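With one protein chain withheld, the remaining protein chains of the complex are depicted in position.
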Amino acid sequence: MHHRYDVLVVGAGGAGLMAALYAAKGNVSVACISKLYPTRSHTGAAQGGIGAALGNVAEDHWEWHMFDTVKGGDYLTDQDAAEVFAKDIIEAVYELEHMGLPFSRTPEGKIAQRKFGGHTRDFGKAAVERSCYAKDRTGHMILQTLYQQNVKEGTTFFNEFHVTDLIIEDGRCRGLVAYELATGELHTFHAKAVILAAGGYGRIFKITSNALTLTGDLMSIYYRKGLPLEDMEFYQFHPTGLAKLGILVTEGIRGEGGILRNKDGERFMERYAPTIKDLAPRDIVSRSMITEIREGRGVGRDGDAIYIDLTHLPKEVIEGKLAEITDLARTYLGQDPVKDLVMVQPTAHYAMGGIPTDLNGLCLSDGSGGSVEGLYAAGEQACVSLHGANRLGTNSLGDLVVFGRRAGIAAAAYARQVELPIMPDNPERDSVDMFDRLKNSKGTDNAAAIRKALQESMMNNVGIFRNGPDMEKQVDIVQELKARYANVGVSDPGRRYNSELVEAMELGFMLDCAEAMTTSALNRTESRGAHDRADYHDRDDANWLKHTMAYRDLDKPGNVIIGYKPVSLKGFTRAFEPKPRVY
Amino acid sequence: MYRGREGQWAFLLHRLSGLAILAYLMLHVFSIGSFVFGERFYMAIHETYDLWPFRIGLIFVTAGVVYHAFNGLRIIVMDFTGAGVAYQRQMWYAVLLISAAAFVYAALTLWPRLVGGY
Amino acid sequence: MTQTVSPSTTPGPVTTQPGLTMLKLKVKIKRFDPDVDKKAHWVTYDVEAQPGDRVVDVINEIKWYQEPGLTFRRSCLHGICGSDAMLINGRNRLACKTLVRDVAKDGGTITVEPIRGLKVEKDLLVDMEPFFDSYRAIMPYFINESPAPAAERIQSEAEADLMAHSSNCILCACCTTSCPIFWVNGSYLGPASIVQAHRFIFDSRDEATQQRLNIMNQNTGVWRCRTAYNCTEACPRDIPITQLIEEVKRAVMYQQA
Partner (left out) sequence: MIRARTFTDARQQSHSNAELNWWVFMRISGLILVFLVLGHVYMTFIQVSEADATFDAVVGKLANPAWKFYDWLILTLSLLHGANGARYSIEDYVRSRPTRAWVKGLFYTVVALLFAFGTIGLFSI
């Protein structure tokens, strides 16, 4: 089937819905294509809040927010993006409120704000209340509110349509191809402009806070065209997620006095950080946890978790200040923090890297200013490089609304000016090939088994603690898994709701993301932000203050070409010199 | 069968009892009203009530009326007060208790007539 | 990094490792592929699971290693996206918020069926369009046409609290598809839509209260509710749905009076 729209939005999370909304306001026809019902998108899982210098609770300025963002990103953050962001987000949060978002309130009836890691006043002097929140369901409220506004605007949604290919020819995006889950049919969407907002790819790791559906589809599709992925080596891990599940456990649990214990019940942090023990910085805590686990002192069926002990805290603290976590631990682990030890594990959380874009979301095709006409991207899957080497809490929700909005406005403006580009013949060819290969494969390998192998090896070799040999090994493992993937069989021959086929396809996307990530990480011989290498322990501004651009070598399968892009070290009005990152 | 809890069964019983009393009421109006056709006709109808299914049915209708009446009160309390919703389960058990008592009382009163005939 | 192991460290409470027990279970799933089957049929799978596993993990295990064709929706795996409402052991629940130990013992059986009242498309996956149609019918969006202030609209904490429950809804349909009225009467808007309407009716900033009350006042609206409470029991977000529905009924009544 063939469809025509001025602007197409891929993905209906916070970024996609924001883009669709603002594109629609730009007087063009808009359709939003999403593999999930919009309200199922993972933006709904975000809890903490959205950072903006409103100053409702304490004095605050966008300059301070910009500084924190740049410093948090270990100076790999593009400062022009940070400046635009820190200014725009204030207006964007008010706009969300005007859309009806039910924020929590201050006693004066203003949007309530609270403190969050890394957000400071006066360029690092002390913590400041900057995170605007709606209880601990901020992401849920943003997702619902934006979907509601799209219903109001009458946005057309194609739900449970999986985008399988982008049509890019002569540097111009002409539309895309999508697979309709209900019928197994391929649809061609012809458009003047396309906005990508398909979210992250945390599922390449074994333990993650990400949804099963976050498989990096659009990053991979972009990459398969020989276009670059930026800064893929930077992936944020959170030290405490519920064991096996990866569901996030806030740092506050240790702030309140929680103690980490190994299988012997020992408070092992006394050994690693004798003075501040469990309240050591995230990386030290995580490293210690992994060391315990690797030395056989982990807990749980596979010995790969650590206990967090709250039993000595007053019940009121646990059920009051830590209510959410208490509920999750009770529901999922059946472990009541009041009397039981709770099992936690570091969890893969957020992709700093992704499809490179400029400040209006326009997708870049190289590190020197080239772009793909008519193609925009926003959200976790894009990389304006706001987050640099490490994202600050609450800055992702901000990223979605600020850059989702900018991409929507820019795409609509562009679409108003141009004619519908010419569609090449047979645009569905590559997608048909991909599905035929999967469906007709006589192979017997099991997609689930390959996925599991990928997730486990990525976790071990390109996880929180990295070193050259492990990553070299992982480069090979990924290639082996890709070879096995060519041999995957799909047993369900049906067309209707063939979720087996879709899962197999998603595995292909994940393998590509893993490939780009592993190679980029191996290539960066320094430690910066979330990229922590045992063999190159220090930050190296002289050689590495630059963004990685990973390209698939279209002539030589399995080969990744690495290029670079300069970091923009100046904002429009402010600039912050790289300094050692100490808090 | 959906494993609903008290509320589901309360609703189902309320509906069934309501429809049952309605059926009974319609019969009742017809039979009592039938005296306009004269005594013979009236008594002929009342003889059919003598059949045992009707006699047992009568006990159930009595209990049904009591259940429906008291559960109706429960519903009204729920509709107009927040507490009604909070305590709907307890109220339903009270309704059941009252209905069971009514059932037993009706059965005891009617038993002699049931076995002995009129 | 200090490597001195201090023996003085007090061992904390030693807990048994719940991870080590494995339960042998039968999972009985109602399967249906309209392209192949005339009617739905039960298929039983043997699995091993830990007591703390989620039912969705068990179903995934079956899909990944035993029956790849098995079809159902899922995404977040922790009760926030609302994809995986199913009828598990006779009750509507999210498969990802239901633990094996709460629904089965060793050697026991877990039955899984699609939620009721919506057309089954394949296995556990149903057509959600009618559900979202009723959602859209209540004007589920904030309406305030008067010019917005430069900053936020002011709302007191107490006013914001009125929306605390209803704004928590994730549109999972556990409630609507557990309602005995909805099973037999699909034109009833259903508890989920009423919860959504409540969200806006009780928003002090919203200006379209009257229109929404009118929609609620229809034959297909709030009056269809017979207070069966299945919705409240089923809600994975612990929303006191029946209470909210009763509040809407009263709001309609007092507004029209």
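A, B and C label the chains in the order they appear, each numbered from 1.
One rule holds for everything that comes next: contacts are C-beta pairs under 8 Å (C-beta built on N, C-alpha and C of every residue); 3 or more make two chains touch, one makes a residue touch a chain.
The structure displayed is predicted, hence computed values, not measured ones.
When the omitted chain is restored, the residue from B:Tyr49, B:Tyr87 or B:Phe103 that touches it is B:Tyr49. Checked against the full complex, the candidates B:Ala10, B:Val66 or B:Val95 give a single residue touching the omitted chain, namely B:Val66. As for the chain not pictured, it touches chain C at residues 129, 132-133, 136-139, 141, 143, 181, 184-185, 211, 214-215, 217-219, 221, 223-224, 226, 249, 252-253, 256.
What chain B contributes to its contact with the hidden chain is residues 15, 18-19, 21-22, 25-26, 29-30, 32-33, 35-36, 39, 42-43, 46, 49-50, 58, 62, 65-66, 69, 72-73, 75-76, 79, 105-106, 109-110, 113, 118.
Quick note on the criterion: only the chains that are shown with their structure count from here on.
Arrangement of the chains shown, judged by which pairs touch: a linear chain-to-chain path with two open ends.
Counting C-beta pairs in contact, the chain pair with the largest number is A-C. Each chain gets a centre from its C-alpha atoms; the one nearest the centre of all protein C-alpha atoms is C. If you average the Cα atoms of chain A and of chain B, the two centres end up 62 Å apart. With centres taken as mean Cα positions, chain C sits 37 Å from chain B. Here the spacing of chain A and chain C, counted between their Cα centres, is 26 Å.
Multi-chain contact residues of chain C (touching two or more other chains): none found. Of all residues in chain C, those touching chain B in their complex are 87, 89-91, 116, 178, 180, 226-230, 232-233, 240, 242-243, 246, 249-250. Those residues of chain B whose C-beta lies close enough to touch chain C in the complex are 1-8, 10-12, 14-15, 75, 78-80, 82, 85-86, 88.
Listed in rising order, the residues of chain A touching chain C in the complex are 36-37, 39-42, 44-45, 54, 94, 97-100, 102-111, 134-135, 137, 140-141, 144-145, 148-149, 151-152, 182, 211-213, 245, 247, 259, 261, 263-267, 270-274, 299-302, 307, 309, 311, 328, 331-335, 340-341, 446-448, 490-492, 494-500.
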